[in-house]
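Have a look at the structure below before the remarks.
Omission of a single protein chain aside, the complex is shown with its protein chains in their original locations.
To keep things simple, chains are lettered A and B as they appear, and every chain counts its residues starting from 1.
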Amino acid sequence: MTFSPQLEERFAKMLTRYPEGRTRSAVIPMLMYAQDEVGSVTKELIEEVARRCKVTPMQVDEVVGYYSMLHRKPMGKFHVQVCTNISCLLVGGEELYEHAKKKLGVGHKQTTEDGQFSLEEVECMGACSWAPAVEINYDFHHFVTPEKLDQLIDGLRKAQ
Amino acid sequence: MAELIKLTIDGREIQAEKGKLLIEVARQNGIEVPAFCYHEDYTLQAACRMCLVEIEKTPKLQVGCTTPVADGMVVRTDSDVVKKARKGTLEFLLTNHPLDCPVCDKGGECELQDMVFRYGAGESRFVERKLHVDEKQWSPVVYFDAPRCILCYRCVRACNEGMGVGALGVGNRGAISEIIPNYDDHLECDECGACIDICPVGALTSGSYRYQTRPWEMEHVGTICTHCADGCKTTLGVRNDEIIRGNNRDRSGINNEFLCVKGRYAFDFTKHPERLQSPMMKTEKGYEPISWSEALEVVSTKFSEAKARGAKFGVIGSNHTTNEENFFLAKFARQGLGTNNVDHHRTGDLATFFDALSGKNDALATTNDVYAAKAVLVVGADLAQQHPFLSFQARANFRHHSAHIYAVTSGPVREDNQAVASVRVQKGGEVAGVESLRDKLKAEGDLVIVFGDSVQGEALRKLVAFGDSLGIPVKYVCLVDYSNSRGAFDMGVLPRDGGMSRDQMLAATDLDVLWVVGSNPLKTSALASKEAFVVVQDLFMTETAKQADIVLPAASAYEKNGTVTNVCGEVQRLKQAIKVMGTKADLEIFGQIAKEMGLNLGIWLPDKVFEEIRKSVHGYGVSPAQLALGSVPTMPLNGRVAALPGIVQSSGDTLFTSGSLTPYSEILNKVMEAPGTLYSGQGQSAK
Partner (left out) sequence: MAKQLYNEPSPLETRVVSKNFAIEGSETLDVYLANDGYKAFRKAKEMTPEAIIEEVKTSGLRGRGGAGFPTGLKWSFVPRTSPKPRVIVVNADESEPGTCKDRLLMEYDPHQMIEGILIAGLAVDAHKGYIYIRGEYRYLIDAMDRAIDEAYAKGYLGNNVAGTGFQFDLCTHSGAGAYECGEETALLDSIEGKRGIPRMKPPFPAVAGAWALPTLLNNVETFSAIPPIIRDGGAAFAALGTPKNGGTRLVCISGHVNKPGVYELPLGFPMLKAIYEVAGGIPGGKKLKAVVPGGSSCPILRAEECDIPMDYDTLAKVGSMLGSGGMVVLDETTDMVRFALRIMKFYAHESCGWCIPCREGTTWLKKILQRFYEGQGRREDISMLGELSKNMLGRTFCALGDAAALPTISIVEKFTEDFEMYLARQEVMV
């Protein structure tokens, strides 16, 4: 399995960063970056990462199930993560999430039919003082109201 | 010498070695500290929190399994706070644990049941919905029920640390954490079942045992496994004269809790439908069942007649019959039939071995030496395949004592994972490979060298000479296969004094009588003498039996009493677990034939024969009392041993094969995995 030249370069560097014989450390970052390109953590990807990092596929598998951001099924092109934890909760985070469900027509960790959007109710993402917070893929959005969320989603849809 | 300190537990002053774990000290002094995840053979987890105790001057409850004792420590394991903590933890555990006791195999021997009885929390305040996932089957013998799992991680450690396989891991997070197998939905592993036996609850259950019985309905018989030469004790659970399961949960014998797939599961050959249960005679119409009296008459008449006219006899004994049987057979051949043509399938060059060791008193390693030595060198052998218990001992030695492991083998072996140095050699290059490690080995405190059949004859002498030249104490294990190969050798089932070896017998065109006991030479060799009268004693119609004139149904090791000697020379007692109708122990058959022939070879009861062995076989001066307690190492004749004719060759068995018995063990057939694939490829990441 091969990745884009940029990713291959990143991975090559990654494997040299850790102490001698400790390439296992590269497993999690490798999965994160590869997931962006591959779409999800597939069986093939698990085996590839295991091979490159010199661990068994099971040792990679153990890790995939533990970390929330690693998905075995592909999310949408735009993964909308709405925080409903305490700071966001107090200023309408849960209502925003309900609104997102209606707007996109999907539930938690589900993807729209056309594969464009997916939704996830997430834990605190570190934007508490600028709540309600939404992360779309890796982009942060602050002070998100239902209207602002609609604008964001519509804007992304139009750009397709 | 360890420093002794004094501490107080529950008001009792106790003396203990400084630094020992509190839970161990408490238990050794009869104070029960409950724990699920703590296991003295494996790494500490501190995960279950059941062992929390009160220690004066510390505000929080402390974990008993990770706290080392110190002078002046004051501990309470029975205070109200501690009791409340235990009850609370059990209550938490029971929230998702399903009330499966009525249908769970573990009922009656379940540690969770025991703890709930002892520490309360029998009634739960949980009124919510339990988490549920369906039971999974990971292999023909391993079933996993996640809701029952208490996540003590014993199975993960047993597989990874104990067995060195690492087929079990932990997936997901939080309350939905689950034990996962190494291949998505199934296990590719040794199928040893260690995970099932070490599981304190019924999360991991055995596919061959499930739903058949309750533990209290079985009689538990401790005997020695019949499949390889390691001599592991296996406790067979018997009900209604049927063996239902095997394990070693009572940790008796030389093997503690260890058993491989054969020791645990491969007892089912005893009840295979093709088991011979009546003597058979070859007729024009094929093999006809005849009565015992008829069979014995035919055999004894033929033997007496052949003896009278000075005919050529050939006797091929077994390497899994008992010492008593081997002794009696050798005597029968020499005294009873007047022949020296006695041999068995020799799988290790013991003759050269003992000759090379002549003059040495303590050069034989026991299975415990493999665990206790500072360094272990494995030469030309794949222990994990053929001697899984020795492999386990070497690995445990590494884990517990940081022993130095060395491997000089033709291919990758499991010991590579722990080895200081691994040398790959071609067959025949073992001694040279060992020589290349001289400097490292010289620096060791002491050494145990374990070697396989590729080291024989001259090479073996060179190996012993190498050991001598290191200037450190060296002990040896000459690997042989099958449960009593050492016994066959020690009892003299050997072509001494000019007798024909096994292959010579088979090649002799003028052989008149061939008597094969518990062996299957005609699977791979041809019988040159077409006119020979062939008598075979065995469990099944093997290839050899199919060329016999008379076939006598024999009892297996699980169906008789006697002693066997393992690869390290340790003698242990068999205990009869069941009886299969129509079969007789080989010893009894010998005795009956002797009686019919009018020979006086002594009483053919195992105890009586052993009395003779004690008196006449060098090194077997073992008292019955010693034997009753467990294994006893034997020191064979410590002088020159004459060379023997014939070839020495290992059977090449793997974890999932056992000579002629494999085709008849349903379980071994079901779990059959290709020998090498268990650890080819990327292997276990050591860190």
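Rule of thumb we're sticking to: contacts are C-beta pairs under 8 Å (C-beta built on N, C-alpha and C of every residue); 3 or more make two chains touch, one makes a residue touch a chain.
No experiment lies behind these values; they were computed from the predicted model shown.
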Query - Residue in contact with the excluded chain [from B:30, B:102 or B:174] - result: B:174
Requested in this report: Check the options B:129, B:285, B:427 or B:615 and report the residue that touches the missing chain.
Outcome: B:129
Query raised in the report: Which subunit B residues would touch the chain omitted from the figure, given the whole complex?
Result: 44, 46-50, 52, 59-61, 66, 84-85, 88-89, 91-93, 95-96, 125-126, 128-129, 131, 150-151, 170, 172-177, 687
Query raised in the report: Residues on subunit A that touch the omitted chain in the whole complex?
Result: 17-19, 22, 24-29, 31-33, 53, 55, 59, 62-63, 66-70, 81, 84-87, 89-91, 94, 122-131, 135, 138-140, 142
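Throughout what follows, only the chains that are shown with their structure count from here on.
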Report summary line: Separation of the C-alpha centres, subunit A versus subunit B, in whole Å, is 50
Requested in this report: Could you pull out which subunit B residues touch subunit A in their complex?
Outcome: 166-167, 169-173, 180-184, 682-685, 687
Query raised in the report: Which subunit A residues qualify as touching subunit B in the complex?
Result: 21-22, 24, 43, 50-51, 54-59, 61-62, 64-67
